[in-house]
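The complex is shown incomplete by one protein chain, all other protein chains being positioned as in the whole.
And now, chain A:
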Amino acid sequence: MAEPSMLPPASGHDKLMIGQSAAGIYLAHAVLILGVVIVAFPIYYTFVASTHTLQTILRPPLPLVPGSEAVANYSEALFGGIGRIGGVGVGTLLFNSTVTALGIALGKIVISILSAYAIVFYRFPLRMTFFWLIFITLMLPVEVRILPTYKVMVDLGLIDTYAGLIVPLIASATATLLFRQFFLTIPGELVEAARVDGAGPWKFFKDILLPLSRTNIAALFVILFIYGWTQYLWPLLVTNRNDMNTIVIALRKMISFADADTEWHLVMVTAILAILPPILVVVLMQRWFVRGLIETEK
């Protein structure tokens, strides 16, 4: 499948190290191109399917190139409403997912930066107890406390609300640990100097700590946005109404192999629209993404 034109010219710009052969480099490119094809194919093919009519999709194999129905399919999904999920349009679903992902990312950043600030820059009774209480939540993912957490949500009346989708997921040990780690590297002299110049806690936080944390915040934001967007189990539990579903959950509801009613062309459009925003975030903010990934896993 390797396109010859995509290989480097025979002279090659790849600098050969000792012990490397030109053939080895060609092989490396070939393997990488094959890897890219495998990685990209499911997404590409779904995109292709999203531009064909339902009839074409129902008769495999599907052509390898996009069809002519792109405009019709996308506008039907976005503005027409989808029958299987109670006539809700993809626009509503995208809105729900955006609110959820942004809420989770920003919420996590805000509450984590505040608690890390308190834990690093103050000395108060129970400080380390609080730190450990936050730290241990790493070991309590939603999956191990599904039913009781669901009951709390019912009792608080948070089913089918944005708060219900967001708030339970914004306590994050990872983000708190990351900010704590970073704050500990800030030299004590800087803090002293700020104090001597008369900066109070708020001014120090706003004018010194926040600007210094910009990179960390950007990196965390990318990771947390994707985390929020790709949630599954939680939105599945706390949303019943079709118009409160996130796009990922709605997509699952749209598919059925048991009956012939599945509007596959709209399913494909929804799938593409569901993966596009997080992919854009990853690709456009790649530098922050890679950094965030490596930092949060330390």
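Going forward, contacts are C-beta pairs under 8 Å (C-beta built on N, C-alpha and C of every residue); 3 or more make two chains touch, one makes a residue touch a chain; residues count from 1.
Keep this in mind: contacts and distances are computed from a predicted model.
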Identify the UniProt protein name of the omitted chain, choosing among "Carbon monoxide dehydrogenase small chain", "Insulinase family protein", "sn-glycerol-3-phosphate transport system permease protein UgpA" or "Extracellular ligand-binding receptor".
"sn-glycerol-3-phosphate transport system permease protein UgpA"
Looking beyond the chains shown, say which of A:165, A:178, A:224 or A:275 touches the absent one.
A:275
Hey, which chain A residues sit against the chain that's not shown?
8, 12-15, 17-20, 24-25, 27-29, 31-32, 35-36, 38-40, 42-43, 45-46, 49, 57-58, 60-62, 110-112, 114-115, 117-124, 127, 130, 133-134, 137-141, 143-152, 167-168, 170-171, 176, 183-188, 191-192, 195, 200-201, 204, 226, 229-233, 236-237, 248, 251-252, 255, 257, 264, 267-268, 271, 274-275, 278-279, 281-283, 286, 289-290, 293-294, 297
